[in-house]
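With one protein chain withheld, the remaining protein chains of the complex are depicted in position.
== chain A ==
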Amino acid sequence: MSALTLQNLNLNVDDEIWLDDISLHLEPGGLYTLLGRTGAGKTSLIRTIAGLEDLDGGRIWHGDACWNGLAPWRRPVAMVYQQFINYPHLSVLDNVAFPLRRAGVGADEARDRARAMIDKVGLSAMVARRPGALSGGQQQRVAIARALAKDAPVLLLDEPLVNLDYKLREQLREDLVELLAGRQSTIVVYASTEPSEALQMSSRLLLMEEGKVVQEGRPRQVFDAPASIGAARVVNDPPINILSMTLDTDAAEVESLGYFPLESLFGAARLADIGEAGLSPGQYYIGLRASDLQLAPEGRPAEVTLTEVSGSETITHLDMAGCHLVLHERAVVNHRVGSQIHVRPRLSTVFVFDRNGALAHVAHPSRGQD
């Protein structure tokens, strides 16, 4: 069981930086989720580990073995793409047995192992079918089964659920958690754009932004204390509201939302009592999750610009005096576009970022001072 160590990885394409000095240490048995928006560098990093991209700098080590210059077909990795990629000329059984046969496993043993894996992904009734005769979800199950059957020490999953519909995604996500459980000798790297997926599945979260890993930690830890505005934007879905804030000795003026006494914002009456080192008067940014805004008749007026209903939840985009806000309600509510509603902050969790966008403090005013 060897760890995977990435040292100062750099990848440039057409003078554009795709990976920017990435260093990571990934241990067997861990499920590492690369969480970031589209274009953050998740796929590039996965492809680099797989050997499908040539590095401009840095080294990849698997235990004592350096993978630089090692062809993809010699690397002990398995990969699942976000597109459902299978061999169209082979049956489901032969698709799953394919990497085993290439690895020199005998035909009978390869087929037996493939059958066992197909069983696990719930496709035993379809072993003889070709991928073209399967639904999207089934095709992705075949791809996952093929990757798992190989039993490679490094398993790369590049947004494998992104092209599935909501229901199927939920189901396959649960199945995937089961399939990956107990693989103590495997390093799983899972790319995702969905914070909920990352929170549910991963043992370690790696936040990516503009080709860099901007934060690494346990999922809950990262979610509760994102290191920067960028990180807060990545881990929050629906998007977090970031507003500028002028902090004074006894109150704070928050963009669009108005004045708040320090006590109500931070659960402390004096700046010196906020956080470990205290905060000083000046310019900051405040982060309020969409679920930390609420409808209130005494709140500030805002115009509805967009309403998205997803399942039993409603996400409403608002324009409050030229400032864009997002409100998340756990109910199906039809706010008419163009209508006016009144909102105020719930102030259960308040993130404070300094002028450089770095996290300065997290407050839970409703619980009292941290």
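The working rule: a contact is a pair of C-beta atoms (placed from the backbone, for glycine too) under 8 Å apart; a residue touches a chain by one contact, two chains touch by 3 or more; residues count from 1.
Rule of thumb we're sticking to: contacts and distances are computed from a predicted model.
For the chain that does not appear here, its UniProt entry gives the protein name "Maltose/maltodextrin transport system permease protein MalG", which is one of "Dimethylsulfoxide reductase, chain B", "NADH-quinone oxidoreductase subunit F", "Maltose/maltodextrin transport system permease protein MalG" or "Stage 0 sporulation protein A homolog".
Residue A:R130 is the one among A:R115, A:R130, A:R183 or A:H324 that touches the chain missing from this view. Residue A:M79 is the one among A:I22, A:M79 or A:I187 that touches the chain not shown. Within the complete assembly, A:A50 is the residue of A:L4, A:A50, A:L271 or A:V343 that touches the hidden chain. Although one chain is hidden here, its contacts on chain A can still be listed: residues 50-52, 71-73, 75, 77-79, 81, 83-89, 98-99, 102-103, 130-134, 136, 139, 146, 150, 163.
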